[in-house]
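The complex is shown incomplete by one protein chain, all other protein chains being positioned as in the whole.
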């Protein structure tokens, strides 16, 4: 130990990136851009949600994601603000696709940067749990029995409740 | 609900990627390669550890990572096996750099793929906590006062203890 | 006027994604507006029946039955969200 002062603040403004888009995203490029310019970052936790070929026991040939333009970005920004109030994070990125998607396509990306890993992991999982229950997106799947709207999961509500 | 059978097993063998290397890694490329060929994956959780410019109250100009060749790979493989015994994960990648590193350089990458996000997040955090306390790597930092070996953190021991 | 929006299953059942209506007499909150919509009969009375999993946002913030509704507001009706 020594008597140097505590860690300095981040030397650039923190970043909050929120985007809703039909195009795919490049995880590596998003991560590189998000953490650029801050040597205070020691931890980068991320999550990518991917379209599966099965759900609730049925084959899924693809899905279409609908959203509420305007409210979506607003809801995501509120969720990011709430994460910042709970953990000492530096940057947050939340990118969500809409429109038609097929199995193995990327759906959503959340990245959190922080000085330390515990806060990055917790904030990243929190952001996903809240996004799943509070951001206005709806999935419609194409199955052999036709199109069906995906039902909200009680497990997602339970996951979000953990953070109360 | 319907009477279809439960979800099928992954249609390709699971992957466990373990590498110790001096070269940098490309997070996006590692992620793409790891999950390629499985439409059963719905969640990809990842963590990147980054070299900071400050640690324990001192400026850090850079660090050198030493390891125990042979044991390192063996220890990482055991940690990956333990994660598989605890959670229903599909693929695991653990890539750790050794040699000289500078602030903002990537140090370690852990990626976990799974059908669902809860297991991917938990396994990814577990892998990092166990890597931090059980894989034979040692950091030596260059500070204004000279070279110093980084002391193990009691907070890392506490993080690993959570999983017992 | 109110701007009403419908998403996902409700958009399909109501066969519209939006409509403009005059603020109905006596309607002051989400509960009142929902009751007024139910008076249209099916599919409104079914989809908006008490206990159905319907969410409401007023001016793009999540709302509940007691949230006030006033002239000029944007009120959206939709099922529980399923993104991510």
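Every chain is named by a letter (A, B and C) in the order it is written, and numbering of its residues begins at 1.
Criterion: a contact is a pair of C-beta atoms (placed from the backbone, for glycine too) under 8 Å apart; a residue touches a chain by one contact, two chains touch by 3 or more.
Just so it is clear, the model here is predicted, and its values are computed rather than measured.
Across the whole complex, the hidden chain's contacts among the shown chains comprise B. Check B:54, B:67 or B:117 against the missing chain and you find that the one touching it is B:67. Considering the full assembly, B:137 is the residue among B:25, B:87, B:121 or B:137 that touches the omitted chain.
Residue positions on chain B in contact with the hidden chain: 49, 65-68, 70-71, 74-75, 96, 107-108, 128, 131-140, 149-153, in rising order.
Operating definition for what follows: only the chains that are shown with their structure count from here on.
With steps allowed only between chains in touch, the distance from chain B over to chain C comes to 2.
Spacing of chain A relative to chain B, judged by their CA centroids, is 20 angstrom. Across the assembly, chain C contributes no residue that touches 2 or more other chains. Residue positions of chain A touching 2 or more other chains: 49, 128.
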